[in-house]
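Removed from the display is one protein chain of the complex; every other protein chain stays in position.
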Amino acid sequence: MAIRLLLALATLFAFSAAHADEIKIGIPGPVTGPIAYLGQHMKWGAELAIEELNDGGGVLGRKLTLLMQDSACRPADGVTAARKLIDQDKVDFLISDICSGSTMALMPVVEAAHRPLIVAASTLPDITQKAGVGGNKWVFRIVPDDIMQANVIAKKITGMKSIAFVAEDTDYGRGGVRLLKERMDPAVKVVSEDFVKPADTDFLSILTRLRAENPDAIGVYMLDQQALNLMKQYAQFGLKTPLVARPPLISNLVVDLIASGNFGRSWTVYPYYDQYDGAMNAAFVSAFRQRHPEPPHYVAYGAYEAVLAGADAIKRASTTDPDKVRDALASANLEQILGPLRFDDHNQAHNKMMFLQVQGNKLVLVDLAGE
Amino acid sequence: MSADLVLQLIANGVSVGLGYALAAVGLALLFGILEQVNFAHGELYMLAAFVVWWLVQMVGLPYPAAAALAIAAMACAGVLFARVALVPTLDRSADAAILATLAVSVILQNAVRLVFGATPHSMSTPLEGMTLLVGGVLLFGQRLLVAGAAVVAFLGLTLFLRLTSIGQAMRAMAQNKRACVMVGIDVRRITGWTAAISAALTGFAAATIAPLFDLYPSMGGDVVFKSFAVVIIGGMGNIAGAAVAGVALGIAEALVGGYLGSAFKDGIAFAAMILVLLVRPHGLFGRAVRV
Partner (left out) sequence: MNRRALAAVVLIALALPWSVGSPYVLHIGIMTLIFVVLAQSLNLVLGYSGLLSLATPAFFGVGAYTAAIMALKLDAGGAATITAAAAAGALTSLAIGVPSLRVSRHSFVIVTLSATLLLQVIAGNWEELTRGALGLPYVPAPRLLGLAIEGKIAWYNLTLLFAAAAVLATHLIVSSPAGRAMIATRDNETLAKAVGFDVVRIRLFAFCVSGAFAGSAGALYAHYITFVDPGVFGFDFSEVLLIMVILGGAGTLWGPVLGAVAFTLLPEILRVAPETRSLIYGFILLGIVLYMPFGLLPWLSGVSRRRAKT
């Protein structure tokens, strides 16, 4: 009986659910777990791009379809999800996971399997340092990395006398703070550094201490869910110190908090803001709003652009042959929401970033910064 | 350091600590009476929070009514929970309850995610934004409510266990399950009652504490860890112990977090647990349903 069971299982694996003439895009990403909120946005962004492409007749006359498998943002699960997408579902290219650790684990997988991987959310510099020339030719990143953002932030910090950091205890938080400290004016004194577990919700003791220390600014590196808690409690404390560096002021979750007027002079540097008033963005955001209860998050924008970039490469290569698609990607010159998409020789794009500041009770785009 | 800072930190610690104690009392009760480890505790808390949120933000009920309704709903959920996971594993090894409640936690977390989505939600209550300045120390309205709720919960539970016949049956079961059966106490019914009260208490905790933070399906994880720490340090199943341990943990974390930084703050709970268990294996106050 056991043998029969095992044979049945083997056939299950051999079967691949394929509509052979569809172009398939795979995302190993967080469907469950603490990053599920962002995974949901990635899916929405990708789906919107696919819908628009399909309405225009598809690519090379073929329809596109999205396949997303859960990685829970964990490296081992990400590898498993990617393997299934590549071998069983036969995706033509992949959009990477959100967490940098998972993306890193995916890099050797796509290299061995010869599939392009477009990174649209992870910001760890290592990813593209090891990509492109002399490295993994299959990995491309269309969003700025932490170093590029640190450069911009460092310039904005000059003139401050002191700063305290509150960051999540992950590669994003630790990496962000370290890169910024390396680049900022040495005259700026770092008063304290607090790295908190991403699941931590209570900031009372940190805020109490910050109120006593009274730095010129509080540098924040946190994702939306946790930052919402921080900002809520900050408002209750009646603090006036501006939040700087990378608080997710652009997030839909904190719109009401900002409107309450408690965050004047806070600013952030983010790759994307849904209220940026370029024409292409307005179209994207309105289409997104028609389908979903929230405006697009940065990772939704990233997934959307990634799908379009991949589709464009397939069109220019006139085939889904992975080698040709990869080469077409490397020579991309596509007009996207924030400007032309072009990769350097490490497969990194150099889009402008947004410098946004709270003026009164509104978040205002002050300028586009960056390379 | 200034006296103001110390006082503020202690005030923070007491209010946070009472929150820990309140969130943990359901777990302490369940473990004390049934000797079953409940890995679904955090998810029950999360479920209660979502019920309150839904009633306030979606249905439009006023906060106190929503809270009361949620607590009642959680009591029913507790009975169902007992039927599904606790009663079947009552006579089996400890592992069985662990795995059964673990399975329930997976089910609850994913069910809530599928129904409400993964987007974090915010709840507003009448006490939000209310602050009191007492002698240089800032106190927050909702947190005062939590503190009050904690006192009510512990007193209420103590009275219930002492004065009602069901409460006495529960204490009997904690002392000796088999003897209960011999004396004619319906162990299954008591299990149902215990789970209902535990869930209701957890619901009470969620109704008062959850509005302070945002809600999302995976929010149970942090709650369950702190609750376990409180129960272990206080003495497994010791209700009064849980109260003291919760407040002590809150104050310790506030002072350490305030002076030494967050990295050390996280370590406090672990270090305390290890130390207490190595030095006093039954917790600071010993294992017993002591009220």
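Residue numbering begins at 1 within each chain, and the chains themselves are lettered A and B in the order written.
By our rule, a residue touches a chain if its C-beta (ideal position, glycine included) is under 8 Å from a C-beta of that chain, and two chains touch if they have at least 3 such contacts.
Quantities reported herein were computed from a predicted structural model and do not represent experimental measurements.
Every shown chain that the unseen chain touches in the whole complex is listed here: A, B.
If you put the hidden chain back, the residue from A:Lys155, A:Arg174 or A:Arg265 that touches it is A:Arg174. In the complete complex, the hidden chain is touched by one of B:Val6, B:Ala96, B:Val187 or B:Ala240, namely B:Ala96.
The chain omitted from view is touched by exactly one of B:Ala65, B:Ala111, B:Leu132 or B:Leu159, namely B:Ala111.
Touching residues on chain A toward the chain that is not drawn are 1-3, 6, 9-10, 12-14, 17, 31-32, 67-70, 74-76, 79-81, 83-84, 86-88, 101, 104-105, 108, 113, 124, 126, 130, 169-171, 173-175. Within the entire complex, the positions of chain B that touch the omitted partner chain are 84-85, 88-89, 92, 94-96, 98-100, 102-107, 109-111, 114, 228, 232, 236, 263, 266-267, 270-271, 273-274, 277-278, 281-282.
Just so it is clear, only the chains that are shown with their structure count from here on.
Taking each chain's centre as the average of its CA atoms, chain A and chain B sit 35 Å apart.
Interface residues of chain B, counted against chain A in their complex, comprise 1-2, 4-5, 8-9, 12-13, 15-16, 109-110, 113, 117-120, 122, 129, 131, 138, 140, 212-214, 216-219, 221-222, 253-255, 257-259, 261-263, 265-266. Those residues of chain A whose C-beta lies close enough to touch chain B in the complex are 32-34, 36-37, 39-40, 169, 192-197, 199-202, 204-206, 208-209, 212, 224-225, 228-229, 232-233, 235-238, 253, 256, 293-294.
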